[in-house]
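All protein chains of the complex are present and in place, except for one that has been dropped.
A, B and C label the chains in the order they appear, each numbered from 1.
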């Protein structure tokens, strides 16, 4: 199975009452219906091309027209450039870069231009674009189709990064991203697309920069997002059995991340474990660990733990691919070690 | 003044006995003379084009021929692709991406290919290339010509990153980078190019992954590299006056960084301040701070300090550009605060 | 373009032998994957077999190939062993890449298969570098970069053809124009009627050829190979063909006009060439049936070998990231 076949494979994993594919489709449709300035562009995204390789944009071009919902050539620099330009004259384009690894051919447009034009123009212009991109290990897509690169963008001033883990957040974050006056990257995880979840209420927003307490606890704070949030959730059971009450935080926004919510939790638990799919070295967890270690100097019961993908390209072979990313079992074990260590 | 005019401006800042421009030129010349497999390519790098906009490659094409020292079109993807391909068949190309911000148009070649081919081929192939690139604030080059992006590459498995602060290291690291069987990015700082420094002995190597104690001390460890190392050096005087003995470490290699040397020092001082030009959030300092806070949990006398560029694009206006990056005065003040805090 | 050269009987038979191997392998791949025994992104090349078959008979094992996710046909024609292929796409330790690369990153330098990329357009910049190496060492080798029609709209195509032309590199840019880029029809994304016409923008010869006609494809490939070997620089070949089974396994081609597809499938070059060889007396039914039977036997063996091969040890996860500094 691959990115391109998730759509077809869909029926296999039944979808009730909703899922992230439906949520993002609904968010785009609602935004386009409310505001004629909202545009959608990307490879294969219009209905003649099947409404996207995963079906996320299905129905949009039929409803709003191909002038507003445009399939593009395979030209990522031209895609982001078109989005930037249109945004400079009042439009709110949502551009799809099919897979996150393909942002590598559009980094100049994203980093040197989208993120910087407001600043370099002294505030005369701004770039209200959304960049949707999918990624994630789990489908044996290999080394060039699975990377999590959010740390790169979080390290660039002028762009925000969000990564929903469920349909409600996917809808609300997408609406907020479209409302936002600056570039926002929305990272969608492939294996999560068809997981059933609660349906979002049309029109709702999830504020960018605001985390969610996914489970309340007192012994350790676990910070995660995207697919890893679900692995952490699974780990909670094991932790409960071990008599450990973990507070699970869905970060939802990586840049700017919600320091207040995380710090409030860590102030209570005195321990923190950060879990993401991106490789650990120089990854998102490093910034969070650095901030917490500083903010809670001398007050932590255990060192801040970080779990990320092992430091290697994503392998194809299933056993290796599975071992590459943190799993519920290892997450639980690590959390237990941290709690016992700081007991 | 700009990247392109450093060469012409050179006479202004007289250079004895040597400088980084001479050191890198000598390293390339020595490597090419020793090994016919070593190639050099990039924009304007051959002598008919002036031997590079800064004169780094001056004389090489005249001495070794334009078949081995090739000026290229302005096509960074083609430049890195040519280097990768040649390296797959036994050559050791040194490719120049003139300024680090221009790596954004070649990220696919660097990240999806150069860094991953060894792994994805199961070790059948490898990519022994060197990517030289210049950057740094200080010449009013503005938002698209000054960025330090080493954190991006340090977050990618399969590529190494070095950043010399003096001619000896520039020569030795370049020789080691050319010897290395995998891609190595060499970051050169524009304002440092013509600063006088000791001349390297031909044939010497500075091992990748090995830091240097630039000044021994006992109260605090200051970790830096590239131009910021010099700001830290300047700060030492102020610190000495304040009765503070700082140990200054020139990291030299950002990925993989020398944890042993840094940890040995911090074990002694109990305090650490990391200083770099890259913006602070999700920057190189985050990884170092996260590792140290974990390794020395409960043993540090003060939280690990991080100083980087302010979180904004590099501004043009000189006072803003100067305020954007850490300076000796602020570095000294921060170090003093850390020492007093943990007294 | 010099007057087309008809391959001799032995070469015709060899082209068919390679086509039979390629077709047989695709049919088997879809069968095995469809049965759920293997899971991977599989990009069927069924319908495009003539192109690499007729190209590869003009190449030696020393010549180089840089191909793409839809490139298993290119690699088999270039000599990729079936067992190594199947073990790799099964993610097993006996695969070309110990299972770490998978179908999108098959690599086999022993036969000049240097890189397989999953990034559209990225075969070309790397092929230039390999060709630069041949130019430097004067080893007379040719490098072929394959890519699709839609890839001709990405920046890497442009930078690569310009550099290859300015440096007069011994490289062939082989565009397999199957008229679709994922779900997007050629004309909706491409601003020129023929991709071969883009060659003029690089002062490079461009050849537009029916990639489903073994003789025409053979002649086009031969012309380009001779030019490269003679040190006369690169060629852009646009080989017209069609993709029979959608973009990737599981893609039902719903966006495609069934009539268009039916027409192309009806013109399947495999049975046509097979019949022609018999009609021309180059071979008889028994010969060709034997070739096909042999392919099936080798496939049985390769699939069995692959499924019996162990998965890589977990220690392989973090090896091959960096080599040992000399």
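Rule of thumb we're sticking to: a residue touches a chain if its C-beta (ideal position, glycine included) is under 8 Å from a C-beta of that chain, and two chains touch if they have at least 3 such contacts.
Since the structure is predicted, the reported quantities are computational estimates derived from the model, not experimental observations.
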* Structure fact -> Note: the excluded chain touches shown chains A, B, C
* Which of B:64, B:102, B:119 or B:193 contacts the chain that the document leaves out -> B:102
* Asked: Given the full complex, what residues of chain A touch the hidden partner chain?
  -> 39, 67-68, 70, 72-73, 75-78, 80-91, 93, 105, 108-109, 112-113, 117-126, 157-158, 160, 176, 179-182, 208
* Mind pulling the chain B residues that touch the left-out chain? -> 1-5, 8-9, 43-44, 48-50, 53, 71-77, 101-102, 104-105, 139-145, 310-313, 315-320, 323-324
* Pick out the residues on chain C that sit against the missing chain. => 153-159, 161-162, 165-166, 188-193, 197-198, 200-204
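Going forward, only the chains that are shown with their structure count from here on.
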* What chain is most central when centres are computed from CA atoms? -> A
* Would you kindly say which chain has the C-alpha centre located farthest from the C-alpha centre of chain A? => C
* To do: Between chain A and chain C, tell me the centre distance in angstrom, where each centre is the average of that chain's C-alpha atoms.
  => 36
* **Shared interface positions of chain B, touching two or more other chains** => 77, 108, 112, 119-120, 157-158
* For chain C, residues that touch 2 or more chains besides their own -> 97-101, 105, 117, 119, 155-156, 320-321
